[in-house]
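To start, the structure itself, in structure tokens.
Only a single protein chain was left out; the remaining protein chains are all shown in position.
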Amino acid sequence: MDYSSEVARHFAAPRHAGPLAAGPGMAVQGEGGSVEQGALVRFQLRVDAGRVVALAWQAWGCPHTIAACSLAAEMLDGRSRAELEAFDPLALRAPLSVPAGKTGRLLFIQDALRKCLAAWDNGGQRTPLQEE
Amino acid sequence: MDYSSEVARHFAAPRHAGPLAAGPGMAVQGEGGSVEQGALVRFQLRVDAGRVVALAWQAWGCPHTIAACSLAAEMLDGRSRAELEAFDPLALRAPLSVPAGKTGRLLFIQDALRKCLAAWDNGGQRTPLQEE
Amino acid sequence: MQLPVYLDYAASTPVDPAVLALMTDCLARPELAGNPAALGHAAGRVAQALVEKARAQVAALINARPDELVFTSGATESDNLAIIGVAQFREARGRHLVTALTEHKAVIESCRHLAARGWRITWLRPDADGLVAPAAVEAALEPDTVLVSLMQVNNETGVIQDIAAIGAICRRHAVLLHVDAAQGAGREPIDVRAQQIDLLSLSAHKLYGPKGVGALFIDQAHVRRVAPLLFGGGQERGLRPGTLATHQIAGMGEAFSLAAQRLPVEVAHTRALRDRLWTGLQQMPGVLLNGHVQQRSGHILNVSIEGVEGESLFYSLGELCVASGSACTSLANEASPVLRALGRSAALAQASIRFSFGRTTTAAEVDFALERVAQAVRKLRSFSPLRVAGG
Partner (left out) sequence: MQLPVYLDYAASTPVDPAVLALMTDCLARPELAGNPAALGHAAGRVAQALVEKARAQVAALINARPDELVFTSGATESDNLAIIGVAQFREARGRHLVTALTEHKAVIESCRHLAARGWRITWLRPDADGLVAPAAVEAALEPDTVLVSLMQVNNETGVIQDIAAIGAICRRHAVLLHVDAAQGAGREPIDVRAQQIDLLSLSAHKLYGPKGVGALFIDQAHVRRVAPLLFGGGQERGLRPGTLATHQIAGMGEAFSLAAQRLPVEVAHTRALRDRLWTGLQQMPGVLLNGHVQQRSGHILNVSIEGVEGESLFYSLGELCVASGSACTSLANEASPVLRALGRSAALAQASIRFSFGRTTTAAEVDFALERVAQAVRKLRSFSPLRVAGG
């Protein structure tokens, strides 16, 4: 398995990794994938005034999955709800050189983000997320 | 194939090898074996007053065959007819360490000597053997 | 300490300096250029003498006679020759073989090849510790069983099978026993007589000898009762034709001779390192030992780590040369079948690391490995969505 230097960079210092810290705004979360499917990702967003004001992810997965979470988080930080909705995780393929056999794992990120959006629309939870 | 030092010694300097030179007495000769059988030997004897006064052999054969001819000639030089008749070529086996698969070749020497004996008894030829 | 730290002695070992010196000598001396089969001339005879010396050295390590050894290109070929060769020779007597799910691929695939040609194979599943019960072997024997093939030391877990007990059972039932000792020979004592082994596979490169040469022991009673897999110039009594590789065989002989001398020291050395690493790893929660806690070779430690994914774990350990149960890092396409056979989940089989130690491994290297693993696990768990008990 070859890893691109972008993957190596994100893996070495992942952005927004770990459980979301307490803070202002509404917290929402969503998961995608499973251990059986080879990767499990969880995104947690804190949203306020129609924008993502903070976000974090957790992942059990291969280096490509971890780098994809890190890059996605970097790209989505501070974005509007519409921008979040328009975000296509397949856009992560090229910058990370994700091999064809692993593109399914990017869809797990999409699943997690969609669940975040649904929770956002449903009002989410106003109390801070429990620390993991 | 291993060769004993006795074989090596006789092969390096075979005694009585080559056609029999002209000389006094009665010349007799006999052959044994054939190219097809793997060895062909010829013994030539010059006999006088019931004794072998000179002898020579020619051989197309393996080093054991050549050494056996050489040793046999050495042993028979100067012997009486009775001694020649009593000579057992299988006695060459031990001093030369002839392998079991090759003892047949010693019998070719016996055949050649028997033919010499028969010629001796039949009066042989009184003219010198033709040089080969 | 040189980086990366090599802890993959079960995959291959560096060539011992004494072995290297002998091999270089063989290769450099033009009078050894001869083909060992060219006995008619001096060069051939010198080469042949080297081959025969090596044969005796290899035989000595396993208490065999030199003429019971056939040189091959490695344990893969030895395994194939033993299994397919015996099966084909004894075809008329029976077409049933017994082996285990945890054998090396050379054994597994040889058996599968026979299965595709109509042989019946009983695949024994070891217990959760990796041990195959001798009673299970006995229960698997059928009237037409011709061969049992079970390894001495498992190449992934280091688990040691009770070969002597299995050997006694096979002898009692007049079934041949083949033992893949590629990992075990020279690292754990083995004795083909005492353990009643009929065929035994060896590889030089697992024991500080060169890659690309091995041997198959065949008990004298059966040496003419194995069908060859290759055909040619009649070398190795027709069982394995091809020009004998003098330098390779001489190197194997020297390596095996050294291994015999060093065995007790070697065992003590690797066990100490293995226990040092295992003690250290146990300081972390969620680290599981793969394989029996006692009945295993000193040179291998295999653990699974909970809460982390195998490929990322392995990727984090770039400064270590270790083996992993993870899919993407080796030729295999699935999580280690050996660990799966021991009952590990696919995720835990993948999140496994095989550390293996050797003659030149130091305590400092083990401590470095420990630190790197702890670091990697801490980091991966810091953003893992999975919880680890006690973590």
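Just so it is clear, A, B and C label the chains in written order, and each chain counts residues from 1 on its own.
Quick note on the criterion: contacts are C-beta pairs under 8 Å (C-beta built on N, C-alpha and C of every residue); 3 or more make two chains touch, one makes a residue touch a chain.
Since we're looking at a predicted model, the values are computed, not measured.
A.B. asks: Which displayed chains make contact with the chain that has been left out?
C.D. replies: B, C
A.B. asks: Among C:P66, C:G94, C:P189 or C:G212, which one touches the chain that has been omitted from the display?
C.D. replies: For the chain that is not drawn, the touching residue is C:G212.
A.B. asks: Thinking of the whole complex, not just what is shown, which of C:M1, C:A42 or C:A128 touches the missing chain?
C.D. replies: Final answer for the missing-chain contact: C:A42.
A.B. asks: In terms of residues, what is the contact footprint of the unshown chain on chain B?
C.D. replies: 1, 3, 11, 14, 17-18, 31, 35-36, 39-42, 57-63, 65-66, 132
A.B. asks: Over the whole complex, note the residues of chain C touching the chain we left out.
C.D. replies: Residues of chain C in touch with the missing chain: 2, 4, 6, 8, 11-15, 20, 23-24, 27-28, 30-31, 33-35, 37-44, 73-77, 79-80, 104-106, 109-110, 112-113, 203, 205, 210-213, 229-235, 241-248, 314, 318, 320-324, 326, 329-332, 360.
FYI, only the chains that are shown with their structure count from here on.
A.B. asks: For chain B versus chain C, what separation do you get between their C-alpha means, in angstrom?
C.D. replies: The separation of the two C-alpha centroids amounts to 62 Å.
A.B. asks: Return the distance between the CA-based centres of chain A and chain C, expressed in whole Å.
C.D. replies: Their C-alpha centroids are separated by 44 Å.
A.B. asks: Which chain B residues touch at least two other chains?
C.D. replies: Residues of chain B never touch two or more of the other chains.
A.B. asks: Quick one: which residues in chain C touch 2 or more of the other chains?
C.D. replies: Correct list: empty.
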